[in-house]
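One protein chain omitted, others in place.
Then we have chain A:
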Amino acid sequence: MYAFTYQRPSTLADAVAAAQDEDAKLLGGGQTLLPTLKQRLAQPSALVDLSGVAEMKGIKAVDGGLEIGAFTRHAEVAHSDLVKATIPALASLAEGIGDRQVRNMGTMGGSIANADPSADYPSAVVALKATVTTDRRTIAGDDFFTGMFETALEPGEIVKSVRFSTPDKAAYAKFRNPASRYAIVGVFVAKHGAEVRVAVTGAAGSVFRVPAFEAALAANFTAEALNGLSVSADDLNADLHASADYRAHLVTVMAKRAVEAAG
């Protein structure tokens, strides 16, 4: 690792001030950032550790859903009685991230800000009609992810919390890479009244919705409703883990599994 300075502010305002330095990097749980720094793939001059900012922590019930602080660890989401009772699919998604030690450190804000194409949370942000609140504004979940490792966040902008809408039914089904546990394909299906959302992660550069699946499921919320439907492999990822065709196939399979699990 290259050398850097370190600070641990205790308010969001102080964190924002510290993050204005263009070579500063925010530190969430460090489960992506520290491996990157160890490989010398980045050289920030300063790390601003968000773990002391109380305003960014905790899970609370709000009108129509849940508000989860950006500095909430994956394990806290997975084990929260409130999340399990309100949006069990979100708790089970969190329980499937990486391994126990990654979940004990990694945070929701770090995961969505990083926008890894195979990360799990982006699918929940989109399928659960989330809104992302930062130190300066509110961003619709639909507009948050703009590309591979790219988000709508401005330099130095800090995710404060994420507000998820409680669906009538939902489930997340992931076909994971057995070594890293990241999603080769993950599909989050959520039914909100007459509207159904199908959000796919892992398959392309960024999370995407599948309108044809959504329409079919809105008419008939069963796995059979997806028979014969598929996504095009044209813009999907291909790597040593899975070809684009295989990923396209998995999108339908995982969507069906999610619908079945949602019940």
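The rule is simple: a residue touches a chain if its C-beta (ideal position, glycine included) is under 8 Å from a C-beta of that chain, and two chains touch if they have at least 3 such contacts; residues count from 1.
Throughout what follows, contacts and distances are computed from a predicted model.
Not shown: a single chain whose UniProt protein name, out of "Branched-chain amino acid ABC transporter permease", "Periplasmic nitrate reductase, electron transfer subunit", "Cytochrome (Ubi)quinol oxidase subunit III" or "(2Fe-2S)-binding protein", is "(2Fe-2S)-binding protein". Within the full complex, the residue among A:Pro35, A:Pro88 or A:Gly147 touching the omitted chain is A:Pro35.
Per the touch definition above, the residue from A:Gln20, A:Gln101, A:Thr138 or A:Asn220 contacting the chain not shown is A:Gln101. One chain of the complex is left out; on chain A, the residues touching it are 1-6, 8, 27, 30-31, 34-35, 37-39, 47, 49, 51, 75, 98-102, 104-105, 179-181.
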